[in-house]
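Before anything else, here's the structure in question.
Missing here is one protein chain; the remaining ones are kept as they sit in the complex.
Our next item is chain A:
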Amino acid sequence: MDIMRFLPTLLDGAWITVQITVLAILLALFMGFVSGLMRLSGVWAVRAVASVYIEIFRGTSALVQLFWMFFVLPFFGISLDPFTVGWIALGLNVGAYGGEVVRGAIQAVPRGQYEASIALNMSKWLAMRRIIVPQALPAMVPPWGNLFIELLKATALVSLITISDLTFRAKQLNDQTFQTVEIFTLVLFLYLAIALVITGVMRIVERWTGRGLARGGIK
């Protein structure tokens, strides 16, 4: 029994999964930072826009969002190819959770840091960029890591809108060969391998964002 003969097909699928994951992560980061910072704005309307985005994308299922963008948007004249729908829907979904991660970490920076930046006559934007966000980053990294792994697993959903990702390929092979045990065990390990890469990268990012801060330990 040579389970390795399934590997090339599955790796093709895994490559699609990786591409969707990376693009969705980038979109999620962007949306997370934008919506998280907007939630902290002094302007009511800005906060409201961010809240609406976060509540809608957090409060509805990722699968329904995917279907909606794939099957409903064409009725409004917007037809996107499945791949684009896949990473945009997942990125928007995870970005909504990320918005709360960003907001929470920023609000956890001690009040004195804001006061010190006012005492240096910084503008709000400069204080955010130079003082507050750099100190909030280390606290954001672990929850973002969780979200990225959730996102990776959620990419399996895109197989339902005709994208030939890892899960799609697995089902295809299974239908052809009925080698269910071998195929899905292999798929399990491929997802795990990708997840471990994400974990490893986040460890490095955590160390990098915490440099300086980490010295002397937690106070």
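Criterion: a residue touches a chain if its C-beta (ideal position, glycine included) is under 8 Å from a C-beta of that chain, and two chains touch if they have at least 3 such contacts; residues count from 1.
The definition used in the following text is that contacts and distances are computed from a predicted model.
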Per UniProt record, missing subunit out of "Xanthine dehydrogenase family protein subunit M", "Ectoine/hydroxyectoine ABC transporter ATP-binding protein EhuA", "aminomethyltransferase" or "Glutamine amidotransferase type-2 domain-containing protein" is "Ectoine/hydroxyectoine ABC transporter ATP-binding protein EhuA"
Out of A:123, A:162, A:185 or A:199, only one touches the absent chain, namely A:123
Footprint left on chain A by the chain that the document does not show: 110, 112-113, 115-116, 118-124, 126, 130-131, 134-135, 212-213, 215-217, 219
